[in-house]
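This report concerns only the one structure given below.
Only one protein chain is missing; all other protein chains are in place.
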Amino acid sequence: MIEVFNATVVYGGNSQRLEAVRNVSFNVAAAEVFGLVGESGCGKSTLLRAIAGALPLARGRIALADRDVGLHRTREERRLVQMVFQDPYASLNPTHTIDKILAEPLAIQKIKAIDERVSQALAEVGLGLEHRYRYPHQISGGQRQRVAIARALIMQPGILLLDEPTSALDLSVQAEILNLLKRVGRSRTLTMLMVSHNLAVIAHMCTRIAVMYEGEIVEMLEVERLRRGEANHPYTQRLLTASLDGAAAA
Amino acid sequence: MNRDLLLTVEDLHVTYQGRTAPVSAVRGVSFELARERLGIVGESGSGKSTIGLAILRLLPRSARLTARGLSLHGTDLLNATEEVMRTVRGRRISMVLQDPKYSLNPVMTVGQQIAESYRLHSHASATQAKSKTLEMLEAVRIRDPERVYRLYPHEVSGGMGQRVMIAMMLIPEPELLIADEPTSALDVTVQGQLLVLIDELIQRRRMGLILISHNLKLVSSYCDRVVVLYAGRVMETLKASELTSAKHPYTRGLLACRPLIDHQQPELPQLVRDPAWLNGAQQDRQGRAT
Partner (left out) sequence: MTAESVPRPAPWRDWLLADAPRSRAQARLGRWYGNWLLLKRNSLAVSGLVVVSTLVLIALLAPWLSDQSPYDQLLTARLLPPSSDHWFGTDELGRDIFTRIIYGSRITLLIIFLVSIIVLPVGVIIGTAAGYFGGLLDTFLMRVTDIFLAFPRLVMALAFAAALGPGIENAVIAISITAWPPYARLARAETMTVRRSDFILATRMQGASALRIIWSHIVPLCLPSVIIRLTFDMAGIILIAAGLGFLGLGAQPPAPEWGLMVSSGRDYLLDQWWVATMPGLAIFVVSFGFNLLGDGLRDIFDPKSQ
């Protein structure tokens, strides 16, 4: 469903060229949940944004559902990939009501029965109808993240990109959001690509992970092997030890 | 109490002015601190950061603070004048915040900032302050203190910035360090090292530590006692070693809802909040006070 081949993303001009992502390749099968893990600045979010169509590739190619995609995409290609962001405060327009946030994508894609679809979307993410005409500042961080998930799902995408969807949330809320994502992923047979610095969260959600370090994928492994502590690369091992320490449990 | 008490907080209340009605952030929190490490744990909105600011009397002007008692080793912090508070802040109680990016002055080198904070509280000369600063940078395990001394805040990494902050906060040799989410902005592989460092420095100087965090597990591994907060109230206070046998359903729920690497859970247990906690805890606290 997702094919990334030799992808390189470059920031800056000639004088201050920074290869944020370097020659990264991986495939994600349909309905698979794949995780990209790494620490700040390793390029994982940059890669996700390139897949989302927000950043150009300097080299390599990205194919979604067997079609090469670039920066400029058709409306249909846009609809296929949706994203849930890290910061639930920045990902919703503060001047729009929840209703408007959910209705806008339908209007853009010229989908009928907006009213009904908005109610359905709210119900699917476990938000009561009383939230419909609220503004983002009137609801909690967890509820905002639910709205962001509803906004992504209302487009009926095949692929969901998750950019640290719970790292700004409380632990108890994180559990609720992760359960929700797992549930909708299964019920809609979504292909999901999740980025996180949190190994425990990635291990909980994914079946296979890629570990990124300084712009490159240093290791790819099954989550089962991770659980057994069978990581090969020294960086993966360091990450694993730090995460098991408890210090990183958030 | 026969322990050497450093800080007592008794029935602390903090109320903010809301848009339409006052909002209670802290509702009747009491705890005592000897020269030990106390963890304050809670989720967002539990009032944990407000407590730290209230101890230093650094709340915004719109906040109202009341308490039956708030004292630092015999100094009444509740009725202290602003002048007294200025000698308390930094000199006797220091605070390390979450993100060093916002706590350091961007137009001064980190060395100058540390030296300045030292000279503010002692009457050392510039050269004395510099050598003390280099010593302190070494104490927070910065490999090349001479070089780091001359760096500007934007030139240091998050972990290094937080080390610099700790050096700056500990150089006046305060009696108490309040660390509010000191590692939450840092990478996992750096978090552990930094907490070990704080721990060592605290122990060596026989200081008190209040570690404020949302992370129950982290707090319990670096503290002696843990206060669990929910909605501005103390749910329970327990020894860090007895965390796994916590009685309160909130504490237990917080522990259970974390995803684990070493075994698979099809669904994460979700925390169910009970409105009765707010009343029950109140009684519990009063019971302890008598």
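Letters are used for the chains, namely A and B, taken in the order the chains are written, and counting of residues starts over at 1 for each.
The definition used in the following text is that a residue touches a chain if its C-beta (ideal position, glycine included) is under 8 Å from a C-beta of that chain, and two chains touch if they have at least 3 such contacts.
Values in this document were obtained by computation on a predicted structure and should not be read as measured data.
Note that of A:R59, A:R117 or A:R134, the residue touching the chain absent from this view is A:R134. Although one chain is not displayed, chain A still touches it through residues 49, 52-54, 73-75, 78-79, 81-83, 85-87, 90-95, 97, 99-100, 104-105, 108-109, 130-131, 133-135, 138, 148, 151-152, 155.
Here, only the chains that are shown with their structure count from here on.
The distance from the centre of chain A to the centre of chain B, each centre being the mean of the chain's C-alpha atoms, comes to 32 Å. Residues of chain A that touch chain B in their complex: 39-40, 141, 170-176, 178-179, 182, 197-201, 203-204, 226-227, 229, 238-240, 242-250. Contact residues on chain B toward chain A in their complex (touch as defined above): 43-44, 158, 183-184, 187-189, 191-192, 195, 214-218, 220-221, 253-254, 257-265, 267-271.
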